[in-house]
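One protein chain is absent from this view; the other protein chains keep their places.
Order as written gives the chain letters A, B and C; numbering starts at 1 within each chain.
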Amino acid sequence: MSDKPKVAFYWCASCGGCEESIVDLAEDILMVLEAVDIIFWPVALDFKKKDVEALPDGAILVTMINGSIRTSEQEAMARLLRRKSKILIAYGACAYLGGIPSLANQFSRERILQYVYEEAPSVQNSDRTRPVTRFQDDGRTATLPEFRNVTRSLDQVVDVDYYLPGCAPTPKILKEALLTLLSGNLPPRGTVLAPDIALCDECPRKDTKPTDLCFTEFKRPHWTQFDPEKCLLAQGVVCMGPATRGGCEALCIKGNMPCTGCFGPTSRVKDQGAKILSSLASSVNAKDEAEIDRILSNIPDPVGTFYRYGLARSLLRRKVVTKE
Amino acid sequence: MNKESNDIVATSREWEPRIVAFFCNWCTYTAADLAGVSRMKYAPNVRIIRVMCSGRIDPQFVLDAFAKGADGVLIGGCHPGDCHYIEGNYKALRRFRLLRRMLQDMGIEDARLRLEWVSASEGEKVKSVINDMVEKVKALGPLGLPARFKEWDREIEALEEEIRTEEVEANV
Amino acid sequence: MKAMRTNGEIRIGFYICHCGTNIAGMVDVKEVAQYIATLPGVVVSRDYRYMCSDPGQALIQQDIQEHNLNRIIVASCSPLLHEQTFRSAAEKGGLNPFYMQMVNIREHDSWVHEDRVAATQKAKDLSRAAIQRVFFHKPLERKRVPVNPDVLIVGGGIAGIHSALTLANAGKHVYLVEREPSIGGHMAMFDKTFPTLDCAACILTPKMTQVKAHPNITLWTYSEVMAVDGFVGNFKVTVKRKPRYIREDLCVGCLECIEACVYKDARFPDEFNLGLGKRKPVYMPFPQAVPKVVVIDPETCIQFKSGKCKQTCVEVCDDRNAIDFEQKEEIREIEVGTIIIATGFQTFDARRIPYYGYSIYPNVFTALEVERLINSAGPTGGEVVLRDGRKPEKVAIVHCVGSRDENTNRWCSRVCCMYSLKLAHLIKEHTDAEIYNFYIDIRAPGKSMEEFYNRVAEEGVHLIRGKVADIYPDPSVPNNGRLIVQAEDTLIGKILRIPVDMVVLSVGLEPRSDAQEVRRLFNITCSTEGFFLERHPKLAPVNTFTDGIFLAGCCQGPKDIPDTVAQAGAAAAEALALIDTGYVELEPNTAYIVEEDCSGCKSCIPLCPYTAISYLEDKKKAYINEALCKGCGVCVAACPSGSIKQNLFEDEEIYSEIEGVLAYA
Partner (left out) sequence: MVMTHEAIRSVCDITLETLTGIPEGRNVLTCIQCGMCAGTCPYGEYMEYPPRKIIAMLRAGLIEEVFHSDSLLNCVACYSCMAKCPRGIRLTEVLLPLVKERVFEHLPEVPRELQTALQNTLRYGNPQGLSPAKRAEWIKTAGVPIRILSQNPEPVDVLWFVECYTSYHPRGQDNSRAVAKLFHALGVDFAILGNEERCAGECARLVGETGLFDTLRERNMGVFRKYRFHQIVTSGAHAYDAFKYIYPCYGFDYPLEHITTFFAKHLEALKPLLTKKLNYKVTYHDSCCLGRHNGFYEEPRALLQAIPGVKLVEMTHNRISSLCCGGGGGGMWLDTYYKSRGMERLSDRRVKEAIQTGADVLAVSCPYEVSRFEDALKLAGYDDRMVVRDVVELLAESLGGD
């Protein structure tokens, strides 16, 4: 076996987009394959868990895990790979902040199972069967991983060395990240491998934002066609850009859609949602409660809007369930 | 209240609410001083943090306070039109309206976050607001997020334990 | 983590003050000190009887030297009271003053709680928060801004007049703005003043004329402050000068125009005499008015109403050309460094107590009306007579009208007792009538007041202890205007029904009805009663919560003339102190943007109430002009990428406080 540094990829609760994003490196992926041995990549290559277990601890240089952590199996794999790797990278918004799966933290585990196995319109499950972690069928025992109460970011389960933001990370930042890592001079542990400045900095519409913006009405993105040149906030659309780390080259904006915050907050912010909330609300053009509420009513789902990718890592982490 | 929060009540002997207050320097903080000078008596559950203006209060402060164990957060500013910095209190009000709605979605009751306009001369109001809020939050019971976080994470600690023992067995 | 964020080792000195028993009585200061000593970074933790005393401050300086402390925490009273004291203590010890943090365990703890355990716990929590906070403190410089030596004084009553003269004599330039056509205020309406009985006009008029004559005083009567901008040392003030339709510079005060007015006799209620006398459309407010310039009232002047008046006034004014029907309101912008507010009071509206019959029964008067009647320059030339001209033979003086009463005003108006006794004396002197003073308590504190009380009592005035309960026409003699005053004489426990010809209501003093607007205009505070609130009831009686703005006279609370003048002097002195220092040091709690962090999203720019934030087109980033920033922190809270910081209130400092207060078991 070659002495090229060993690299592993793994996915937890994720959509697979992050896997795609690796392939999106296009010809650069060859450069990667030049430089490293991929010794574990369930989605692409046929290695087994035992192969990893067989490796001595720390044998892997870099492991990139994408997806958030919802099941006991994902936890176990995260721990295993952590042990076997020198560097563990939370790859993509889900591993980094909990991602879209962590919006499930607005509901209790019971509520979710109930919906998925009983209430969902497409479900036919008259005797209300629920998944069990272990059951016998003519002598054979099948097991399922435990479905946890909370969706977690990777670093809420194991120590993480670096973070690669994005849903999914763009080829650009992935490539830069790989080069940095291979170059050997590593940034301080815990670094998010993307620019530490908000998206507006690189937004092509930056100059079209007025300096006296205040909101008299918010518009939902699907309502109308928006001016493809003009700052979306200036058009009354909730754009998370000002509260979101740059580095994506404003891909969504270029598609005339607002930033939804997948790169997460800058290092100076504890809670991305609270920050954009503060910024937007401050500029609401009203002084009496009723009018303020009216204007803000077009943000019908603040949690889903401001924490779309980061509820697990937000300050509150999960809905406080006091009544079921 | 459900089982989850009951456990937390159970674990806290004669529980007293913890309330963090952010008071603006010019009106509410001064009013609290006045309440003191006038020797008014009120519940000792509130810890006042001074900021120059209610407009300085970042929603992050509120969430952080809850996350660190506050059962309630009280924001005090100058009456509308009286802000020492012209309009800071209106900014506070706008944030408050949206933040409160977001907190509802996160299962945190309205009574746990309160915004009050108190002028420098309203020592009496400081007293009544604090007493009233302590009473209401008491009625709600503890929010106790740190405890809940621990509670939630017990499930993964369990697995950690399991794995460790498995390894021990593997190594013998 | 914290240590990483701050340079070098943190060495904290913690001091908890007993404040005699004020704190130690409710908080176990020893226990707190012992507890704090166990916290990381704490090198010294002491309790001491009076931290604000010299030895207390010396203790801090000494410890800084011996233990080379680099952070100081004083747990005592409110920072609003002693922050400066302890900052300079730290400074004297060779430390940057902003390494000092105060913990308020008196006003916010020992004084407001009754459970010693809970209060002690609270003191620990608040102190712990400070300990965690100071790790993030930075050395800061106070910004100095020059103080404009000019002063604005609002209100030309005795308070404003005295402040103005004091400052002007000290060589400072003063703008004195008065709403009415003449200065003089309420004092100009009085006849004699208690307890000395010297004539008000005789002592006031000279001061009024001095004001007019003084080279350092710009006197703007018939004018109002419209807007106030800026801050201590540098206020920009907009003043509206109402048109009096007379050229002040040309009018010589000969009064010929009044003589010549097409109205042969005066027929319009005269404001200065509270409607007891009459005036013409063109009039002089009162004989000693300053400036000695007439006014034309467009409401009643035919020229204004019909446009076709013979203008006999203009004729007689002749080549003096002082009359100008075209005169328009003027707006003046001035810049001053300090402001003294002396807007005075208004008397209680006696109609609010229907059973005293004011404005129902003609022979019920207010004290102020009687002052005018007694005054020889008044509507009756000094004759105290009823509205029908008869001399009263029996007069009742009712104390505490609209004072000490939950149903009207709760406070004691302080001057009524003495002026009621004064009126008793004067009315007796003028009419030789029987006088009945109905009082609840006689309040005669202060120099030679009790003696005066004694003197009036000796003169045979009937002093009846009992609050008047009812006043109504004497049914035994219908329609002759005689009134029955009904009250219990509480000293003999009998109900009295005393028939009198005249009732004088000793109305109390209350805040002017526009006090709230004025308060907003100057961004100061009102007490619950509605009087302007002083910064500290004892230690800063003429200061407001807005630096550079001071209070004088009854706008701050009821006062007699000596106290008003004393306070006016004090206000002037406070202004002088600022002016002569030449600069003010501003709290360095300003906000700043970390350039490399700013994405230029412009969210903060419209939020700044002082337009201190601008957008640098070249760098495409926002920038805060420190000179304009007042340090409210609105932009800091709103910056979506956390790229704005506020000195003294950095996010980390506040987070550490939050953690600190909550970190108890």
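A few points about this structure:
Just so we're on the same page, contacts are C-beta pairs under 8 Å (C-beta built on N, C-alpha and C of every residue); 3 or more make two chains touch, one makes a residue touch a chain.
If you're wondering where the values come from, they're calculated on a predicted model, not measured in any experiment.
For the chain that does not appear, the touching partners among the shown chains are C. Only one residue from C:G307, C:G389, C:P445 or C:P475 touches the chain missing from this view: C:P475. Summary of contacts with the chain left out: across C:R267, C:K447, C:K494 or C:K619, the touching residue is C:K494. Of the listed residues C:D54, C:D265 or C:E406, the one in contact with the hidden chain in the full complex is C:E406. Checked against the hidden chain, the listed residues C:D198, C:E393 or C:D441 yield one contact partner: C:D441.
Within the complete assembly, residues 354-355, 400, 404-407, 440-441, 465-470, 472-473, 475, 478, 486-490, 493-495 of subunit C touch the chain that is not shown.
One rule holds in what follows: only the chains that are shown with their structure count from here on.
The greater number of contacting C-beta pairs, out of the two interfaces A-B and A-C, is seen for A-B. Rounded to a whole number, the gap between the C-alpha centres of subunit B and subunit C is 37 angstrom. Put simply, the C-alpha centre of subunit A and that of subunit B have 29 angstrom between them.
Computed from the mean C-alpha positions, the centre of subunit A lies at a distance of 58 Å from the centre of subunit C. In subunit B, the residues that reach two or more other chains under the touch definition are 55, 58-60, 64, 91, 95. Across the assembly, subunit A contributes residues 269-270, 275, 278, 282 that each touch 2 or more other chains.
By the touch rule above, subunit A contacts subunit C in their complex via residues 196-201, 206-207, 209-214, 241-243, 246, 265-266, 268-270, 275-276, 278-279, 282-283. Partner subunit B is touched in their complex by these residues of subunit C: 78-81, 104, 106-109, 111-115, 118-119, 121-122, 125-126, 129, 520, 523, 525-528, 533, 537, 545-546, 589, 607, 609, 630-634, 636-638, 646, 649, 651, 654-655, 657-659, 661-663. Contacts from subunit B toward subunit A in the complex involve residues 1-2, 4-5, 55, 58-60, 62-64, 66-67, 80, 90-91, 93-95, 97-99, 101-102, 105-108, 143, 145, 148-149, 152-153, 155-156, 159-160, 163.
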